[in-house]
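Every protein chain except one is present and positioned as in the full complex.
Naming follows writing order (A, B and C), and every chain is counted from residue 1.
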């Protein structure tokens, strides 16, 4: 792989990484790590992510799904980063938009879907899947992820943690406290910042005055790197490097991935109130999926037929998961009291009994 | 003035500033802004700060003073920075260790002393003095100072805010949120970070892995500069530059001043439990006051006689303030209820009456 | 006079105060072009400009801390915390700083700051968005806590809050935002703090509530008519200051009382009401004061919220038990 300009020791951050350009060609001098087979796999996951989002949005419009934040436009970040960690050893600490990354990491799609449908038991992350729950409290996952990485090292596990945060989340105190502590403990962790240019309606331009989020890393004493977040090959490369660094005792990294939220913040949002159509159109021309398809088409590995076939297959897969989630048992009233204490206090036990009696009678 | 090495556009932070070296000579090529008259004034304030601290410590040992954090060793930071702002126009937002900076900024010494003695009315900052109260909740002053600077600009005032924080405080979420917001609003503010190497017993080495606190500024989109915090001439220079930048619409700055806490954290602390004598001795050899005296002695402006005379005069000044503070009226029981609401709720009025009755009866 | 819902009432209060006083400004997440996630600040940025209607970075402690500083500079900030649950991120800037700053500064400074925050269950919100944590702030004296339940009060109390020289936490019941419209005058008017309002007369029992629970109590009072029970409903409007006088006089009159709130039972503000009644009107009570509240577990996923929150059935049952006691 090759950055646009050579990295310089004098600069706090390396120049933005780029491998696969928006027009589907390889950047001058870049040597991608991803081989073709693997890139096809990445494409399939990216398509799965987008098709799932589209399906969920349709369902939500019919009142059949909860509030949901799609990852449309960010699939290169979601999949390129997830493919760089090892589901067997490594842990993933999500925010909420990188849903398909957690699925790639082993969380069954029907389980995370069940969570959005308000299920309880069926939404529990299975034992052995090294994923933490979706985090809605912005940036709260960061000190937690640092603690997890630190603890895994104390427990002498060969594990790296990858955690996600947005451009919005980068402004929270928890971002600072989580990253600074990671630097001090040299925890084996990768902070993946998806700068999709928006925090709901708040533009990245007023989120911070920094030129570049990767510059923050120097303030915590570790590596920061900027990457074209719509370029799955580059995302994969920089994340692999960061994971290797963490695994070999080199400490944390901050990856600032420049991408664009090509949909609404969530299903209650209306971007036309605040988003410039031009920005959106410009982003569309850098679509992370299309450029992979173009590149593969150039190699004779992609055509309309294959696209139609995959789309069909993935839709079926996704729908199977959704069906499982929908058919999974709905919560019972007393599930209000589930999973709070190992041994609930007597007062809570009484409240539970009152609720059950009230329901029964 | 001249940095040790030429500043480079390619570096996130300028090299550490230094003007007056520890041996009392001027750094090669440096052209100090401070003229001799002014340096003598600075020396007098630095001595006042140290003598006040020494007196307070003595009183505290006799049970005549509250918990107190001396600024011993940090006088160049305290005075050099304070002399760079204008008490008539500019605002000062302290933490707690830079007490003499607030006095330089117009807060009568007897008033701040009265605060430590638990007085109420006599400890009120007088109208017209542009100083906020001592802040004990570490780093909480930073977003507040940003808001103040932002608000002063919205009110079209020609004011700059200077605020202080320590190496410990730099780890708090409030540091991040305060500085980032300052960058976004381009508030006229100077963040003065006194890195005295300790947060109580916690060494700067485990406070953060960053090489240099000034690197943090790039993550917020403004200027960061490192300075020898035991060099009053350099501190004055960099603070003046930062104030000018702020005043002329150039936005915030972060000054990272490298100094050393040459005393305990506060009067309840015992540094022998955690501090290496070698570090302390090394710091003593870089005493910020002695180097000024040496330099001035070289110019024929300082000798033992003058030192004795000033010491005597300053002691008297300080003691006058202490006497005023001691003799100022003690709080009355009902002062428990003072200064909470403009119009206290009925329940609070009743509680106040109960207390007064209880005392009366 | 116009009919407005709570969103419109709040928008109108903000617009009028900004019009009347150039120091008044609005800041928070998405308050600008978006007009807030619930549109309470809709149109303000077009009318008053981006200097006075400010989309801030995503940092709640920063928003509150900056508001404190803005107030000291002479501005009158009205900060929005996107959901009350996220006051947790700025908690140390609220109780220990904003509420305490007048005392901390020995009276030299005060903080004319309003913090607005929507909250409450019943609209299938994601995690943390429904948490009703108003009682936590009562243990931070110095800040007033305002809990409007209807459009008229929402406007009048918000104008009172903005004009109050002391800090105010203004909690908005998002479930009722676009609920029933009612008469809300154009032009400024205030509803005073510390004056509870008897929103329904009744002879036998007093239901005490605030915010969205008032509406629930009104429905319960309606339902109880069929049982021949005449229930009054008292809307506290503000928790700090608390209208002890009206509360006690009213409960003494009916001799029976049920307090209803959407926050968890234990150490919810209902406990304070019950304890106050214990101290003040014990001998006038014909039955113990009862509480109906959410259960002592965290707010559950939205699919379960109807079981978690006090329901009409639970309120009615509690009143019946109180009548029989």
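The rule we apply is simple: a contact is a pair of C-beta atoms (placed from the backbone, for glycine too) under 8 Å apart; a residue touches a chain by one contact, two chains touch by 3 or more.
Worth saying up front: this structure is predicted, and the values here are computed from it rather than measured.
Residue-wise, the contact with the chain that is not shown comes from A:143, picked out of A:32, A:66, A:143 or A:288.
Within the full complex, the residue among A:180, A:230, A:253 or A:275 touching the omitted chain is A:180.
Residues of chain C that touch the chain left out of the display are 85-86, 88-89, 91-92, 95-96, 99-100, 103-104, 127-128, 131, 133, 135-136, 138-142, 240, 242, 263-264, 266-279, 282, 285, 287-291, 296-298, 300.
Along chain B, the points of touch with the absent chain fall at residues 66-67, 115, 117-120, 136-139, 168-169, 171-174, 199-203, 206-208, 268, 273-274, 330-331, 333, 335-337, 340, 345, 347-348, 351-352, 355, 358-359.
Seen across the whole complex, the unshown chain contacts chain A at 115, 120-121, 123-125, 127, 132-133, 137, 140, 142-152, 154-155, 157, 173-174, 176-178, 180-181, 184, 338-342, 345-348.
Throughout what follows, only the chains that are shown with their structure count from here on.
Centre-to-centre separation between chain B and chain C, using Cα means, comes to 40 Å. One simple way to say how far apart two chains are is to compare their mean CA positions; for chain A and chain C this gives 36 Å.
Work out the mean CA point of chain A and of chain B, and you get 43 Å between them. Shared contact sites, meaning residues of chain A that touch two or more other chains, fall at 171-174, 206-208. Contacts with at least two other chains are made by residues 56-57, 59, 61-62 of chain C.
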